[in-house]
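The structure appears right after this line, and notes come after that.
Only one protein chain is missing; all other protein chains are in place.
To keep things simple, chains are lettered A, B and C as they appear, and every chain counts its residues starting from 1.
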Amino acid sequence: MSSVDVMQETGAKTPAPRQRRLTVARALNEAIHQEMATDSSVVVLGEDVAKIGGVWSTTVGLLDAFGPARVRDTPISESGFIGAAVGMAAVGLRPVVELMFVDFVGVCMNSIYSLAAKQRFFSGGQVTCPMVLMTSVGGGYSDGGQHSQTLYATFGHLPGLKVVVPSNAYDAKGLLASAIRDDDPVVFMFHKGVQGLGWLGTVPRAATHVPEEAYLVPLGKAAVTREGSDVTLVGLGLTVHHAIDAADQLQKEGISCEIIDLRSIAPLDRETIRASVRKTGRLVAVDDDYMSYGIGGEVIASVCEDASITLKATPRRLSFPDIPIPFSPVLEQGVLPNSEKLVALARQAVLEK
Amino acid sequence: MSSVDVMQETGAKTPAPRQRRLTVARALNEAIHQEMATDSSVVVLGEDVAKIGGVWSTTVGLLDAFGPARVRDTPISESGFIGAAVGMAAVGLRPVVELMFVDFVGVCMNSIYSLAAKQRFFSGGQVTCPMVLMTSVGGGYSDGGQHSQTLYATFGHLPGLKVVVPSNAYDAKGLLASAIRDDDPVVFMFHKGVQGLGWLGTVPRAATHVPEEAYLVPLGKAAVTREGSDVTLVGLGLTVHHAIDAADQLQKEGISCEIIDLRSIAPLDRETIRASVRKTGRLVAVDDDYMSYGIGGEVIASVCEDASITLKATPRRLSFPDIPIPFSPVLEQGVLPNSEKLVALARQAVLEK
Amino acid sequence: MQPGQAPHGNLHHRLWMYEAMVKSRELESRIKTIYFEGKTPVFNMAKGPIPGEMHLSMGQEPCAVGVCAHLRPTDFVTATHRPHHVAVAKGVDLRKMAAEIFGKKTGLSRGLGGHMHLFDAAVNFSCSGIIGEGIAPAVGAAMAARIQGRDDVAVSFMGEGATNQGQFHEALNLAALWKAPVVFIIEDNAYGISVCKAESTSVASNADRAAAYGIPGVFVPGNDPDAIHAAAGEAIARARAGDGPTLIELETHRLEGHFVGDTVEYRPVEERERLAELDPIQLFRSRLIGDGHEASELDALDAEAVRLADDAISFARNSEYPALEEAFAHVFG
Partner (left out) sequence: MQPGQAPHGNLHHRLWMYEAMVKSRELESRIKTIYFEGKTPVFNMAKGPIPGEMHLSMGQEPCAVGVCAHLRPTDFVTATHRPHHVAVAKGVDLRKMAAEIFGKKTGLSRGLGGHMHLFDAAVNFSCSGIIGEGIAPAVGAAMAARIQGRDDVAVSFMGEGATNQGQFHEALNLAALWKAPVVFIIEDNAYGISVCKAESTSVASNADRAAAYGIPGVFVPGNDPDAIHAAAGEAIARARAGDGPTLIELETHRLEGHFVGDTVEYRPVEERERLAELDPIQLFRSRLIGDGHEASELDALDAEAVRLADDAISFARNSEYPALEEAFAHVFG
């Protein structure tokens, strides 16, 4: 997927190639800047978000631009400051809160899944929770098992949260703007492998053309990143890039892949997945969350329970195995999904029977 | 399923019918008593577990029998006392800890999924965590959305935890004994709808014959609760009873159901499920956790990704919808899975095409 | 007089407190009776017009009225699983509240929430069944008022048992650090379910925990509406003036079980026997009469409270249950 591919699928006007290529980090930062500028109710909270602009560079420059009342460094009190953000949201602010690593959800899960997610329901619609919880996900750089998880399905499973995972800068900006304007709590998971921070390593392709003006990419809609006819590859975040690499490889073997970028875990855009598999008849889902009760299983079940779909091959999934994430680079790289493993699975699907 | 059915499937010697019929609560209590009596390293911690014997009557009599050093009421500090239990387990105790409602996991998830679950892995096997976390799950009695969840898949998704859900007293006792003797952390989820506490309402069938002596039911093995030929119904905890009721009803229509009681969410006994569906060719999974990224999806995916299984009908799932649990009895009963809904789905599966 | 209208003189706010206490008590007495409908002879929580758990606040009314007498509708209050007295004192719509407790479509939340999830956006009231959950949102709402340039305050009510939750610590540190206009009210009824304070809390008075945040800590003994009113007034004025949070622990008494159906055997018999003498409404009534109020004046307030409670209950009883679609109307697809 070049940035041009992204433009096609997102429907923006085709720009001059390489025009204004931004990283995901810069795209996210720009979205927050723009939303804060147009809506004074947007505030930002989190560890190290003010003075240094966020460990992931998501909040650079906001303190200078909008001042300490709206951009605030917090103590290491995730449960407290996310809970506080829900209170802010209940009375008219739109907090954007950063949870530095998704792995830290264990210390603040109640504030997310019980408080933020259920306010609107418990109040019968009287009180909403227009909060965005931004958080980094993913490994691959040997940060060990408490700093490398994605936990996608953990969030997707719990009702009341919208859950978003961009794979590229264009989507990242538009999805974040939509998230900030949404009246429901949105968990916005940016993958470290596509964030575009040199010190972390990144997939260069994730940096795309990003229009300067604010725009929205709708929440809850998957993207057809590439059209194809033989097999549907479903991915999200970093694994969309594994799918693109795999598709490029398979192309050489004469196998045509359709690629679905989920973009949203909740709501899950089952219709886009189903429409693709209805066409190709073959499905391989790829994600880097733990396998059981995970993304791949839900994608497979969503396809298989649709009586209108006839599969030409057994559906397959490639996920992180059901083990904590090992530190040693050889082990971590060995167990992470990648494009080679995906190529093998997709090839099997096409050659089956 | 009469208690005799249970006996058959668990392989115990057939007792005189109705001999020593215990509720799940009493069976759990007996298991802890026996394990504490034979192993002085077993200790019990939790809110209201000592003086009053637990809100769910799981720990009745333990304080008197084993004294305050081994049976301890705690403050409302779930994260703290579960974390403390992990420390105890690291140096040779075997704590049995009660989390009063699974819904409270939000305040202590880190101590469970990051600390307890990953000790053995992070230490390369040097340190184990022989802790049992007992917790009540499930609704149906109008306790509102913070006291009625099951959250099965939330636990099943996170590696390092064994997760057990009994549907009847015989299994409950044997599974809990196995859990206490296991060197891995076990989350032991007892469903309020089968617990056998009159004040809560219960499925009478869940109270079964329970041998007096200690015995083990292995962790990680599903049970074939009833054999059948037309359709496989997969349930766990309370929904096993929905499956039995549905099977009884369908029997009258000439439809033969095979019933699988998962008993274990992690590890998930995929082989037993697959063997059954390989035979019946039809699958309906039923659980009372949220649908997406849940039990039903994983069961369906596990079957569909097995190339050796040929389905005669589209696989189906009946779960709690992706909404918080409503308080009003008409709403809660309306959205909970039950045997009528299951009958309808199973019938559809058999009549399909 | 409604909460939010500045209490005009000592006389008026005392009568307001009295009436609000009686109103809460009358409502809860009816709830308690009705709770047992369908649950006898066999007590089954799932049955009857009011199913589920039911936590009554009887005996703790002084805490609610002494604090809420100082609050406006725009001030933000979070309460707990034991919320009725605070809801009544904060001015939550009584009919809708009763209807919510019955699970009816006319309820505050159309029956989605129930007794532990009473939300009334009109008076900025909410509560929660997870211990400690309401503390941080109160800090956030207080900060929002500051950011938005309002002089509203927030008050978080909690039980003494809740102070041992990590959330208490995180929220108080944030509030102190940010000088949030918030007041933390601990209702010390000596028990968290069956566990008494000495078995859960490493200090005798939670007021001492204020030192961990560099904020004032106040202990008010006696379950006394006047004393609570005074202490809360000072703290709320302080918060409103921008001088930061206060932690107040109030001695109070839980006259009933933890929830209805609790046989309370864990409380020493002498303690249980003394409870009737500790009814704060009777004590306050006697004091008011001693201070020169006519019994007839109080009787009139009692009568009005009874009327309102009856009205709310019959509204709730006569309302319809929600349609099933309602369950899906407040979550995106």
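Observations on the structure shown:
In this section, a contact is a pair of C-beta atoms (placed from the backbone, for glycine too) under 8 Å apart; a residue touches a chain by one contact, two chains touch by 3 or more.
Everything numeric in this text was worked out from a predicted model, so none of it was measured.
Interface note: of A:P204, A:P218 or A:P321, the residue touching the hidden chain in the full complex is A:P321. Considering B:N29, B:T59, B:S114 or B:S292, the position touching the chain not shown turns out to be B:S114 (whole complex).
Contact with the chain not shown here comes from a single listed residue; of A:F104, A:Y152, A:F190 or A:Y293, that residue is A:F104.
Although one chain is not drawn, the whole complex shows that of C:T201, C:N223, C:T252 or C:S319 it is C:T201 that touches it. In the full complex, subunit C contacts the hidden chain through residues 164-170, 172-173, 176-177, 199-203, 208-209, 211-215. Annotation for subunit A: contacts to the undisplayed chain at residues 47-48, 51-52, 55, 73-77, 79-80, 103-104, 106-107, 140-147, 198-201, 321-324, 326-331, 334-335. If you put the missing chain back, the residues of subunit B touching it would be 43, 69-70, 72, 74-75, 77, 79-93, 95, 110-111, 114-115, 119-127, 159-160, 162, 184, 220, 267.
Operating definition for what follows: only the chains that are shown with their structure count from here on.
When chain centres are defined as mean Cα coordinates, C lies farthest from subunit B. Taking each chain's centre as the mean of its C-alpha atoms, subunit B lies 36 Å from subunit C. In terms of their C-alpha centroids, the spacing between subunit A and subunit B amounts to 32 Å. With touch defined as above, residues shared between interfaces to two or more other chains in subunit B number as follows: 79, 103-104, 106-107, 145-146, 321-324, 326. Of all residues in subunit C, those touching 2 or more other chains are 107, 110-113, 117, 128, 130, 166-167, 330-331, listed in ascending order.
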